[in-house]
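Please read through the structure below; I'll follow up with questions.
Here the complex is missing one protein chain, while the rest keep their positions.
So that you can tell them apart, the chains are marked A and B in the order they are listed, and the count of residues begins at 1 in each.
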Amino acid sequence: MSSTTQPRLGHTMPPRVARSSRVSESWRRRLPLLPALLFLVLLTQVPFVLSIYYSLTDWTVVPPGPREFVGLENYRDLFSDEFFGDAIVTSIQLTVFPVIAALVLGTAFALLLDRKFFGRGIVRTLLITPFLLVPVVIGLIWKNQMFSGLYGVVNWVIEKLGGTPVEFVSEHPTLSIIVTLVWQWTPFMMIIILAGLQSQPSDVVEAAKVDGAAPFAIFRQLTLGHLRPYMELGVLLGAIYLIQVYDQIAVMTGGGPGSTNVPYYVFQRSIGGGWQFGEASAYSIVVVLASIVIATFALRVLSRLLKGEAAA
Amino acid sequence: MNRDELSAVGERRWVNAALGVLAWVTALVFFFPVLWMVLNSFKTEANANATPNLDIDLNLDRYREVTESAGGLLSFGEAFMNSVVVVLASTVIVLALAIPAAYALAVKPVVKWRDVLFFFISTKFLPVVASILPIWILARELDLLNTQAVLIVLYTAINLPLAVWMLRSFFAEIPRELIEAAEIDGARLRGQLTSVILPIAAPGIAATALLCVIFAWNEFFYAVQLNPVEGSTVPVWVTTNISTRGEFLAKLSAASVLACIPVVLAGWIAQKRMIRGLAMGAIK
Partner (left out) sequence: MAAVSYVEATRTYPGTDSPAVDTLSLDIADGELLVLVGPSGSGKSTALRMLAGLEPLDAGTVHIGDRDVTSVRPRDRDIAMVFQNYALYPQLSVAENMGFALKQHGVPKLERTARVRETARILDLEPFLDRKPKQLSGGQRQRVAMGRAIVRQPAVYLMDEPLSNLDAKLRVQTRTEVVELQARLGVTTVYVTHDQVEAMTMGHRVAVLKDGVLQQCDVPSTLYHQPINIFVAGFIGSPAMNLVGMREDGPPRIGEAELTLDAAAGGALANGGGPGTVGFRPEALLIGDGPLPARIRTVEDLGSEMFVHVAIEHGGADLPLIAKVKPPFEGSPGDRVGLQIEGTTHLFGADGERIASGPAALRSPGALSHS
């Protein structure tokens, strides 16, 4: 049975695939996603919408008062609130510095760990630990045993080196908190970078060695490029969590100048004692808007990460 | 591919040894505060609150003190139970929701999967304080303040985006042909999950679960705001060991050690798996 079929070049109208099956297919794909999606929408969007509503009211909760609709008055007051401005500055300090410091330190640790030496597993275990601790505990031990003016270990070392002891937490609140954040998040960055180093294909590095490249050059030109998506992921996730730091502030300084970031400020104005739910909600909404702006910028980073995956 | 072998040929041995020593020194310095905390838990208050010394009493007095029932206040036993229940329950629910979601984003992707993924992550851009007010009010209305349930629900919500993100990357690493073979062989979603996806992505799922446990156990804000009286967790209990009268550092250290042990142990045991999981597929 031999049939030579001529190549078709014409464009007759063949029957299209039934549309209904394509439509139900796309719904079948969505189904497994729905539980998680609905759950999250319910728990995040509902409060969000309610917050918008509260932000348009004047509402004192303790002592209980009526909820009056005042439009955008809270937003107007916000601009003249200098404490809010301070809080923004503090937020930036408490996010940018720890992220960068943790990334640099974490990368350094990862590089140290990437070679074989005696007791490597133990060293890695020790280095990971700060990230596993309860953040409240981190704040407390740094405040009471490390930074304490009376019997803190850091001051003890300073004295031994001939300097004068410093009351870290009261005199340098921002720095103190930054130190604890760096200590906590360095292992996180380290793990991510370590994963990146382990996933680097060895044949490229071997080729470079054969070509005569020095180790530092290999690192700068090959490894760093390979680590870039890992670093970006670390910065992205780290920033997301660090923007919302609350625990260390609460137990180390309880707010106060230099250590009140925006979330803590909002807390202070609402259930932390201010009980002005209307105003506090307005602050929250502003933070949300700012986050969206930052997020759109972060989105470009994100979609480059994801497109890199699609292209690969 | 064994990267450790790369440094084998030709590299001067003293360089390797020096770097090894550097690693050890760095680790010990970095770990020191933790070590000191443990030491302090074995000192009397007098010794703990003096200039740094090594006078330890090797007994469990401080531990006994902090775990004794605290009368009307939160006791360690209660806090521990609450934490365990809340963390386990929320992690299980997170996995139960995130695994099918990751399937729908990675294995048989929905057309707009990138947008959905961005939405999931974007819910974490909103600070917790932005939602605490309505949540607090809602919880009060629904009589859910001071319960385990409210924390379980909230911890699920805060961990879900991370879990979906990570599981999606791990599932995306599974060779497409394996899924297709299973599909042709007749497996539906459940069959594909149990026979192909879960066994292969197991390290990644473990890494995700570990991260969820870490974040849930260590969470403080929701716990202290919503459950100040009852149903509170270990992090909150730790703060009750600070006293305005008298010295408390030794007791606080003991309380801190107790609070941190579960997650630290879990992290120590699972660290290799976590790194391998991240290396395998967290990022392409």
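Here, a contact is a pair of C-beta atoms (placed from the backbone, for glycine too) under 8 Å apart; a residue touches a chain by one contact, two chains touch by 3 or more.
Everything numeric here is computed off the predicted structure, so don't read it as measured data.
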Residue among B:V196, B:L226 or B:A259 touching the omitted chain: B:V196
Candidate in contact with the missing chain, chosen from B:A181, B:V229 or B:I261: B:A181
Touch residues of subunit B, complete complex, unshown partner: 175, 177-178, 180-188, 191, 195-196, 199-200
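Note that in this section only the chains that are shown with their structure count from here on.
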Subunit A and subunit B, separation of their C-alpha mean positions in angstrom: 15
Complex interface listing, subunit B residues touching subunit A: 1-4, 6-7, 16-17, 19-20, 22-24, 26-28, 30-34, 36-37, 40, 49-52, 97-98, 100-101, 103-105, 108-111, 114, 116-118, 120-138, 153-154, 156-157, 160-162, 164, 169, 172, 189, 214, 217-218, 220-221, 225, 234-235, 238-239, 242, 249, 252-253, 256, 259-260, 263-264, 266-268, 271, 274-276, 278-280, 282-284
Of subunit A, residues touching subunit B in the complex: 26, 29-33, 35-37, 39-40, 43-44, 46-48, 50-51, 54, 109, 112-120, 122-137, 140-142, 144-146, 150-151, 153, 156, 183, 186, 191-192, 194-202, 205-206, 209, 229-230, 233, 237, 240, 243-244, 246-247, 250-251, 262-264, 266-267, 270-271, 277, 280-281, 284-285, 287-288, 291-292, 294-295, 299, 302-303, 305-306, 308-309, 312
